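Missing here is one protein chain; the remaining ones are kept as they sit in the complex.
Right, chain A next:
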(Lines give C-alpha, C1' and ligand atoms only; values in the text may rest on other atoms or scores of the structure.)
Protein backbone atom coordinates (compact mmCIF):
# COMPACT_ATOMS: atom_id res chain seq x y z
CA UNK A 1 0.00 0.00 0.00
CA UNK A 2 1.44 3.31 -0.99
CA UNK A 3 2.22 5.93 1.61
CA UNK A 4 -0.55 8.40 0.87
CA UNK A 5 1.28 11.29 2.45
CA UNK A 6 4.27 10.89 0.14
CA UNK A 7 2.05 10.42 -2.88
CA UNK A 8 0.04 13.49 -1.90
CA UNK A 9 3.16 15.63 -1.62
CA UNK A 10 4.30 14.56 -5.08
CA UNK A 11 0.93 15.39 -6.56
CA UNK A 12 0.95 18.84 -5.02
CA UNK A 13 3.39 19.90 -7.72
CA UNK A 14 0.36 19.82 -10.05
CA UNK A 15 -1.60 22.24 -7.85
CA UNK A 16 -0.83 25.32 -9.89
CA UNK A 17 -2.20 23.70 -13.01
CA UNK A 18 -5.17 22.00 -11.37
CA UNK A 19 -6.45 25.10 -9.60
CA UNK A 20 -7.23 26.63 -13.00
CA UNK A 21 -10.11 24.15 -13.43
CA UNK A 22 -13.22 26.05 -12.41
CA UNK A 23 -15.36 22.91 -12.55
CA UNK A 24 -17.66 24.45 -15.15
CA UNK A 25 -18.27 21.00 -16.60
CA UNK A 26 -17.93 22.01 -20.25
CA UNK A 27 -15.63 19.01 -20.72
CA UNK A 28 -18.72 16.80 -20.45
CA UNK A 29 -19.87 18.02 -23.86
CA UNK A 30 -16.88 16.62 -25.72
CA UNK A 31 -15.45 13.75 -23.66
CA UNK A 32 -15.94 10.47 -25.55
CA UNK A 33 -15.52 8.37 -22.41
CA UNK A 34 -18.09 10.41 -20.44
CA UNK A 35 -20.53 10.14 -23.34
CA UNK A 36 -20.48 6.37 -22.93
CA UNK A 37 -20.43 6.03 -19.13
CA UNK A 38 -22.05 9.32 -18.04
CA UNK A 39 -19.99 9.14 -14.84
CA UNK A 40 -18.42 12.26 -13.41
CA UNK A 41 -15.21 10.43 -12.47
CA UNK A 42 -14.75 9.65 -16.17
CA UNK A 43 -14.70 13.27 -17.28
CA UNK A 44 -11.82 15.73 -16.88
CA UNK A 45 -13.48 17.83 -14.19
CA UNK A 46 -14.02 14.72 -12.06
CA UNK A 47 -10.52 13.40 -12.60
CA UNK A 48 -8.97 16.73 -11.67
CA UNK A 49 -11.14 16.88 -8.55
CA UNK A 50 -9.95 13.40 -7.57
CA UNK A 51 -6.30 14.26 -8.18
CA UNK A 52 -6.71 17.44 -6.11
CA UNK A 53 -8.32 15.46 -3.33
CA UNK A 54 -5.53 12.89 -3.43
CA UNK A 55 -2.94 15.67 -3.37
CA UNK A 56 -4.57 17.07 -0.24
CA UNK A 57 -5.32 13.71 1.33
CA UNK A 58 -9.06 14.19 1.17
CA UNK A 59 -9.40 10.75 -0.35
CA UNK A 60 -7.87 7.49 0.88
CA UNK A 61 -8.73 5.41 -2.15
CA UNK A 62 -5.56 5.93 -4.20
CA UNK A 63 -6.28 2.78 -6.23
CA UNK A 64 -9.65 4.21 -7.17
CA UNK A 65 -8.08 7.47 -8.31
CA UNK A 66 -5.42 5.60 -10.29
CA UNK A 67 -8.01 3.48 -12.04
CA UNK A 68 -10.11 6.49 -13.03
CA UNK A 69 -7.12 8.56 -14.07
CA UNK A 70 -6.16 5.80 -16.48
CA UNK A 71 -9.64 5.80 -18.03
CA UNK A 72 -8.84 8.60 -20.45
CA UNK A 73 -8.03 8.49 -24.15
CA UNK A 74 -5.81 11.58 -23.90
CA UNK A 75 -7.62 12.79 -27.00
CA UNK A 76 -7.37 16.41 -25.87
CA UNK A 77 -10.99 17.22 -26.72
CA UNK A 78 -11.57 18.63 -23.24
CA UNK A 79 -8.49 20.84 -23.40
CA UNK A 80 -9.58 22.18 -26.79
CA UNK A 81 -13.02 23.00 -25.32
CA UNK A 82 -11.92 24.32 -21.92
CA UNK A 83 -12.86 27.95 -21.21
CA UNK A 84 -10.12 28.22 -18.59
CA UNK A 85 -7.41 26.77 -20.80
CA UNK A 86 -6.58 24.06 -18.27
CA UNK A 87 -3.49 22.15 -19.39
CA UNK A 88 -5.28 18.85 -19.15
CA UNK A 89 -2.75 16.73 -21.04
CA UNK A 90 0.07 18.04 -18.92
CA UNK A 91 -1.85 17.36 -15.71
CA UNK A 92 -2.92 13.87 -16.74
CA UNK A 93 0.43 12.76 -18.11
CA UNK A 94 2.31 14.05 -15.09
CA UNK A 95 -0.41 12.78 -12.76
CA UNK A 96 -0.24 9.33 -14.30
CA UNK A 97 3.52 9.25 -13.98
CA UNK A 98 3.31 10.17 -10.31
CA UNK A 99 0.40 7.93 -9.39
CA UNK A 100 1.33 4.95 -11.55
CA UNK A 101 4.97 5.07 -10.51
CA UNK A 102 4.04 5.30 -6.89
CA UNK A 103 1.27 2.73 -6.94
CA UNK A 104 3.30 0.50 -9.21
CA UNK A 105 2.97 -0.38 -12.88
CA UNK A 106 1.50 -3.73 -13.75
CA UNK A 107 4.12 -6.39 -14.63
CA UNK A 108 2.54 -6.76 -18.07
CA UNK A 109 2.88 -3.04 -18.80
CA UNK A 110 6.45 -3.09 -17.54
CA UNK A 111 7.33 -6.08 -19.70
CA UNK A 112 5.77 -4.55 -22.82
CA UNK A 113 7.01 -0.98 -22.38
CA UNK A 114 10.45 -1.50 -20.89
CA UNK A 115 11.33 -4.97 -22.16
CA UNK A 116 9.88 -4.74 -25.64
CA UNK A 117 8.92 -1.30 -27.00
CA UNK A 118 11.73 0.34 -25.03
CA UNK A 119 14.23 -2.01 -26.63
CA UNK A 120 14.02 -1.17 -30.34
CA UNK A 121 16.25 -3.99 -31.63
CA UNK A 122 14.30 -6.64 -29.77
CA UNK A 123 10.96 -4.99 -30.65
CA UNK A 124 11.81 -4.95 -34.35
CA UNK A 125 13.07 -8.51 -34.28
CA UNK A 126 10.01 -9.84 -32.46
CA UNK A 127 7.63 -8.20 -34.88
CA UNK A 128 9.68 -9.20 -37.94
CA UNK A 129 9.50 -12.81 -36.75
CA UNK A 130 5.85 -12.35 -35.81
CA UNK A 131 4.98 -11.17 -39.32
CA UNK A 132 6.23 -14.47 -40.73
CA UNK A 133 4.22 -16.67 -38.41
CA UNK A 134 1.08 -14.61 -37.93
CA UNK A 135 -0.85 -16.70 -40.44
CA UNK A 136 -0.76 -19.65 -38.06
CA UNK A 137 -2.69 -17.73 -35.45
CA UNK A 138 -4.89 -15.46 -37.53
CA UNK A 139 -7.36 -15.71 -40.36
CA UNK A 140 -8.70 -13.11 -42.77
CA UNK A 141 -11.74 -11.21 -41.54
CA UNK A 142 -12.53 -8.70 -44.31
CA UNK A 143 -10.90 -8.81 -47.71
CA UNK A 144 -11.42 -5.15 -48.62
CA UNK A 145 -10.01 -3.93 -45.33
CA UNK A 146 -7.34 -6.62 -45.31
CA UNK A 147 -8.19 -7.26 -41.68
CA UNK A 148 -7.56 -10.40 -39.66
CA UNK A 149 -8.87 -11.90 -36.48
CA UNK A 150 -7.54 -14.45 -34.08
CA UNK A 151 -8.11 -18.12 -34.83
CA UNK A 152 -7.90 -19.01 -31.18
CA UNK A 153 -9.06 -17.53 -27.92
CA UNK A 154 -6.48 -14.91 -27.12
CA UNK A 155 -6.58 -12.64 -24.05
CA UNK A 156 -4.57 -9.91 -25.80
CA UNK A 157 -6.37 -9.88 -29.13
CA UNK A 158 -9.84 -10.81 -27.93
CA UNK A 159 -12.44 -10.42 -30.66
CA UNK A 160 -10.58 -7.58 -32.35
CA UNK A 161 -10.26 -7.36 -36.11
CA UNK A 162 -6.84 -5.98 -36.94
CA UNK A 163 -4.59 -5.20 -39.85
CA UNK A 164 -1.88 -7.84 -40.03
CA UNK A 165 1.80 -7.01 -39.74
CA UNK A 166 3.34 -6.17 -43.10
CA UNK A 167 5.26 -8.98 -44.76
CA UNK A 168 8.30 -6.75 -44.64
CA UNK A 169 8.62 -3.73 -42.39
CA UNK A 170 10.02 -0.49 -43.77
CA UNK A 171 13.19 -0.73 -41.70
CA UNK A 172 13.90 -4.29 -42.81
CA UNK A 173 13.12 -3.48 -46.45
CA UNK A 174 15.17 -0.32 -46.70
CA UNK A 175 17.60 -0.39 -43.79
CA UNK A 176 18.94 3.12 -43.48
CA UNK A 177 17.84 5.48 -46.22
CA UNK A 178 20.19 8.33 -46.96
CA UNK A 179 19.21 10.35 -50.02
CA UNK A 180 20.74 13.77 -50.59
CA UNK A 181 18.67 16.88 -51.06
CA UNK A 182 17.17 17.18 -54.54
CA UNK A 183 15.37 19.92 -56.43
CA UNK A 184 13.32 20.99 -53.40
CA UNK A 185 16.42 22.00 -51.48
CA UNK A 186 14.89 20.32 -48.45
CA UNK A 187 15.99 17.24 -46.56
CA UNK A 188 13.86 15.43 -44.03
CA UNK A 189 14.43 12.95 -41.30
CA UNK A 190 11.71 10.39 -41.96
CA UNK A 191 10.21 9.00 -38.79
CA UNK A 192 7.65 6.40 -39.92
CA UNK A 193 6.53 5.56 -36.38
CA UNK A 194 5.97 2.03 -35.17
CA UNK A 195 2.60 1.36 -36.85
CA UNK A 196 3.52 2.73 -40.28
CA UNK A 197 6.85 0.93 -40.07
CA UNK A 198 5.41 -2.44 -39.18
CA UNK A 199 1.76 -2.50 -40.20
CA UNK A 200 0.64 0.27 -42.54
CA UNK A 201 3.79 0.27 -44.64
CA UNK A 202 1.74 1.58 -47.59
CA UNK A 203 1.50 4.91 -45.76
CA UNK A 204 5.27 4.88 -45.22
CA UNK A 205 5.92 3.95 -48.84
CA UNK A 206 3.58 6.76 -49.94
CA UNK A 207 5.65 9.25 -47.96
CA UNK A 208 8.83 8.01 -49.63
CA UNK A 209 7.16 8.33 -53.03
CA UNK A 210 6.14 11.90 -52.25
CA UNK A 211 9.67 12.79 -51.14
CA UNK A 212 11.09 11.24 -54.30
CA UNK A 213 8.63 13.06 -56.56
CA UNK A 214 9.32 16.44 -55.02
CA UNK A 215 13.07 15.99 -54.80
CA UNK A 216 13.17 15.94 -51.03
CA UNK A 217 16.28 14.46 -49.47
CA UNK A 218 15.53 11.68 -46.99
CA UNK A 219 17.37 10.33 -44.00
CA UNK A 220 15.66 7.37 -42.36
CA UNK A 221 17.97 5.80 -39.81
CA UNK A 222 17.16 2.08 -39.60
CA UNK A 223 17.51 2.27 -35.84
CA UNK A 224 14.64 4.30 -34.46
CA UNK A 225 12.76 3.82 -31.25
CA UNK A 226 9.12 4.47 -30.58
CA UNK A 227 8.39 8.17 -29.99
CA UNK A 228 7.52 7.31 -26.39
CA UNK A 229 3.83 8.20 -26.20
CA UNK A 230 2.67 4.71 -25.16
CA UNK A 231 5.08 4.77 -22.22
CA UNK A 232 4.31 8.34 -21.20
CA UNK A 233 0.58 7.77 -21.32
CA UNK A 234 1.04 4.68 -19.19
CA UNK A 235 2.93 6.84 -16.70
CA UNK A 236 6.16 4.90 -17.25
CA UNK A 237 8.85 7.56 -17.27
CA UNK A 238 11.64 4.97 -17.19
CA UNK A 239 10.60 3.48 -20.52
CA UNK A 240 9.69 6.88 -21.95
CA UNK A 241 13.06 8.42 -21.08
CA UNK A 242 14.82 5.42 -22.59
CA UNK A 243 12.97 5.79 -25.91
CA UNK A 244 13.46 9.56 -26.12
CA UNK A 245 17.17 9.36 -25.33
CA UNK A 246 17.66 6.54 -27.83
CA UNK A 247 16.14 8.65 -30.58
CA UNK A 248 17.82 11.91 -29.59
CA UNK A 249 21.23 10.25 -29.64
CA UNK A 250 20.68 9.30 -33.25
CA UNK A 251 18.75 12.34 -34.47
CA UNK A 252 20.74 15.12 -32.84
CA UNK A 253 23.67 15.08 -35.22
CA UNK A 254 21.80 14.58 -38.48
CA UNK A 255 21.58 17.05 -41.30
CA UNK A 256 17.91 17.71 -42.04
CA UNK A 257 15.38 20.52 -42.11
CA UNK A 258 12.31 18.72 -40.84
CA UNK A 259 11.33 15.53 -39.04
CA UNK A 260 8.35 14.22 -40.93
CA UNK A 261 6.03 11.40 -39.90
CA UNK A 262 2.76 10.04 -41.24
CA UNK A 263 1.47 9.88 -37.67
CA UNK A 264 -0.11 12.79 -35.83
CA UNK A 265 0.57 11.13 -32.48
CA UNK A 266 4.31 10.71 -33.12
CA UNK A 267 4.70 14.28 -34.34
CA UNK A 268 2.65 15.71 -31.51
CA UNK A 269 4.82 13.75 -29.07
CA UNK A 270 8.11 14.87 -30.57
CA UNK A 271 6.99 18.45 -31.17
CA UNK A 272 5.17 19.08 -27.91
CA UNK A 273 5.81 16.42 -25.30
CA UNK A 274 9.53 15.90 -25.73
CA UNK A 275 10.35 19.51 -24.71
CA UNK A 276 7.52 19.61 -22.17
CA UNK A 277 8.87 16.59 -20.32
CA UNK A 278 12.57 17.42 -20.67
CA UNK A 279 12.75 19.52 -17.52
CA UNK A 280 14.80 16.99 -15.55
CA UNK A 281 17.24 16.18 -18.35
CA UNK A 282 20.75 17.70 -18.51
CA UNK A 283 20.96 21.03 -20.32
CA UNK A 284 22.76 19.59 -23.33
CA UNK A 285 20.03 16.99 -23.87
CA UNK A 286 17.33 19.61 -23.39
CA UNK A 287 18.88 21.80 -26.03
CA UNK A 288 19.12 18.92 -28.47
CA UNK A 289 15.47 18.07 -27.83
CA UNK A 290 14.38 21.66 -28.39
CA UNK A 291 16.18 21.74 -31.74
CA UNK A 292 14.71 18.40 -32.84
CA UNK A 293 11.21 19.23 -31.61
CA UNK A 294 11.14 22.50 -33.53
CA UNK A 295 11.66 20.55 -36.77
CA UNK A 296 8.88 18.00 -36.23
CA UNK A 297 6.05 18.24 -38.75
CA UNK A 298 3.17 16.07 -39.91
CA UNK A 299 3.41 14.79 -43.50
CA UNK A 300 0.17 16.48 -44.61
CA UNK A 301 1.30 19.86 -43.33
CA UNK A 302 4.75 19.31 -44.82
CA UNK A 303 3.41 18.61 -48.31
CA UNK A 304 0.90 21.46 -48.35
CA UNK A 305 2.61 24.17 -46.31
CA UNK A 306 6.30 23.50 -46.96
CA UNK A 307 6.35 21.93 -50.43
CA UNK A 308 3.58 24.31 -51.43
CA UNK A 309 1.46 21.70 -53.16
CA UNK A 310 -1.61 23.63 -54.21
CA UNK A 311 -5.01 22.05 -53.77
CA UNK A 312 -7.01 21.91 -56.98
CA UNK A 313 -10.58 20.81 -56.62
CA UNK A 314 -11.03 17.40 -58.23
CA UNK A 315 -14.12 16.92 -60.39
CA UNK A 316 -17.15 15.57 -58.56
CA UNK A 317 -18.35 12.03 -59.04
CA UNK A 318 -15.27 10.09 -57.97
CA UNK A 319 -15.20 7.44 -55.27
CA UNK A 320 -16.42 9.05 -52.08
CA UNK A 321 -13.80 9.52 -49.39
CA UNK A 322 -14.48 10.84 -45.92
CA UNK A 323 -11.79 12.14 -43.59
CA UNK A 324 -11.44 11.43 -39.88
CA UNK A 325 -9.51 14.05 -37.91
CA UNK A 326 -7.14 12.24 -35.60
CA UNK A 327 -7.11 13.92 -32.19
CA UNK A 328 -3.38 14.56 -32.11
CA UNK A 329 -3.38 15.87 -35.65
CA UNK A 330 -6.23 18.33 -35.27
CA UNK A 331 -6.50 19.15 -31.57
CA UNK A 332 -2.79 19.10 -30.71
CA UNK A 333 -1.18 20.18 -33.98
CA UNK A 334 -4.01 22.15 -35.58
CA UNK A 335 -3.70 20.21 -38.86
CA UNK A 336 -7.13 19.74 -40.44
CA UNK A 337 -7.31 21.51 -43.80
CA UNK A 338 -4.09 20.10 -45.27
CA UNK A 339 -5.06 16.39 -45.44
CA UNK A 340 -8.40 17.39 -46.97
CA UNK A 341 -6.53 19.47 -49.54
CA UNK A 342 -4.45 16.43 -50.43
CA UNK A 343 -7.52 14.23 -50.85
CA UNK A 344 -9.17 16.87 -53.05
CA UNK A 345 -6.17 16.76 -55.36
CA UNK A 346 -6.87 13.20 -56.44
CA UNK A 347 -9.33 13.30 -59.35
CA UNK A 348 -10.46 9.74 -58.67
CA UNK A 349 -12.01 10.70 -55.38
CA UNK A 350 -14.63 13.04 -54.00
CA UNK A 351 -14.28 14.26 -50.43
CA UNK A 352 -17.46 14.05 -48.37
CA UNK A 353 -17.58 15.12 -44.75
CA UNK A 354 -18.92 12.79 -42.09
CA UNK A 355 -20.69 13.99 -38.97
CA UNK A 356 -18.40 14.61 -36.03
CA UNK A 357 -15.28 14.16 -38.19
CA UNK A 358 -13.11 15.35 -35.30
CA UNK A 359 -14.67 13.12 -32.68
CA UNK A 360 -12.19 10.64 -31.24
CA UNK A 361 -12.33 7.15 -32.76
CA UNK A 362 -11.76 5.60 -29.34
CA UNK A 363 -8.37 4.03 -29.96
CA UNK A 364 -6.28 6.13 -27.57
CA UNK A 365 -3.20 3.90 -28.04
CA UNK A 366 -2.93 1.66 -25.01
CA UNK A 367 -6.44 2.69 -23.88
CA UNK A 368 -7.64 0.26 -26.52
CA UNK A 369 -5.72 -2.54 -24.83
CA UNK A 370 -6.94 -1.95 -21.30
CA UNK A 371 -10.45 -0.64 -21.87
CA UNK A 372 -11.48 -2.39 -25.06
CA UNK A 373 -15.19 -2.43 -24.27
CA UNK A 374 -15.24 1.34 -23.87
CA UNK A 375 -12.92 1.85 -26.82
CA UNK A 376 -15.27 -0.26 -28.94
CA UNK A 377 -18.35 1.71 -27.89
CA UNK A 378 -16.66 4.97 -28.84
CA UNK A 379 -15.44 3.41 -32.08
CA UNK A 380 -18.97 2.27 -32.93
CA UNK A 381 -20.12 5.88 -33.06
CA UNK A 382 -17.26 6.73 -35.41
CA UNK A 383 -18.17 3.75 -37.57
CA UNK A 384 -21.81 4.87 -37.71
CA UNK A 385 -20.72 8.32 -38.85
CA UNK A 386 -18.42 6.84 -41.49
CA UNK A 387 -21.13 4.56 -42.86
CA UNK A 388 -23.71 7.36 -42.81
CA UNK A 389 -21.43 9.49 -44.99
CA UNK A 390 -21.81 6.83 -47.72
CA UNK A 391 -18.08 7.05 -48.39
CA UNK A 392 -16.30 4.00 -49.77
CA UNK A 393 -13.02 5.02 -48.17
CA UNK A 394 -12.29 6.55 -44.82
CA UNK A 395 -9.03 8.41 -44.66
CA UNK A 396 -7.07 9.77 -41.74
CA UNK A 397 -3.63 11.03 -40.79
CA UNK A 398 -2.85 8.63 -37.96
CA UNK A 399 -2.09 4.90 -38.22
CA UNK A 400 -3.53 4.23 -34.74
CA UNK A 401 -6.90 5.61 -35.88
CA UNK A 402 -6.57 3.43 -38.99
CA UNK A 403 -6.27 0.38 -36.74
CA UNK A 404 -9.34 1.31 -34.74
CA UNK A 405 -11.50 2.17 -37.73
CA UNK A 406 -10.43 -1.03 -39.49
CA UNK A 407 -11.53 -3.01 -36.45
CA UNK A 408 -14.90 -1.31 -36.21
CA UNK A 409 -15.69 -1.48 -39.93
CA UNK A 410 -14.44 -5.03 -40.25
CA UNK A 411 -16.56 -6.24 -37.33
CA UNK A 412 -19.63 -5.02 -39.20
CA UNK A 413 -18.33 -6.36 -42.51
CA UNK A 414 -18.69 -2.89 -44.02
CA UNK A 415 -17.47 -2.21 -47.55
CA UNK A 416 -15.37 0.78 -46.57
CA UNK A 417 -11.63 0.79 -47.04
CA UNK A 418 -9.21 2.65 -44.74
CA UNK A 419 -6.42 4.72 -46.25
CA UNK A 420 -3.93 7.28 -45.01
CA UNK A 421 -4.39 10.69 -46.66
CA UNK A 422 -0.84 10.63 -47.95
CA UNK A 423 -1.60 7.38 -49.81
CA UNK A 424 -4.45 9.10 -51.61
CA UNK A 425 -2.21 11.99 -52.64
CA UNK A 426 0.67 9.69 -53.61
CA UNK A 427 -1.63 7.86 -56.05
CA UNK A 428 -1.65 11.02 -58.18
CA UNK A 429 2.13 11.09 -58.60
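By our rule, contacts are C-beta pairs under 8 Å (C-beta built on N, C-alpha and C of every residue); 3 or more make two chains touch, one makes a residue touch a chain; residues count from 1.
Please note the rule applied: contacts and distances are computed from a predicted model.
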{"item": "Name of the absent chain as recorded in UniProt (options \"Protein translocase subunit SecD\", \"Peroxiredoxin family protein\", \"Spermidine/putrescine transport system permease protein\" or \"FAD-binding protein\")", "value": "\"FAD-binding protein\""}
{"item": "Among A:84, A:176, A:348 or A:415, residue touching the chain not depicted", "value": "A:84"}
{"item": "Sole residue of A:39, A:167 or A:291 that reaches the chain not shown, by the stated touch rule", "value": "A:39"}
{"item": "Chain not shown, touching residues in chain A", "value": "15-16, 19-20, 22-26, 28-29, 38-41, 46, 49-50, 53, 58-61, 64-65, 67-68, 83-85"}
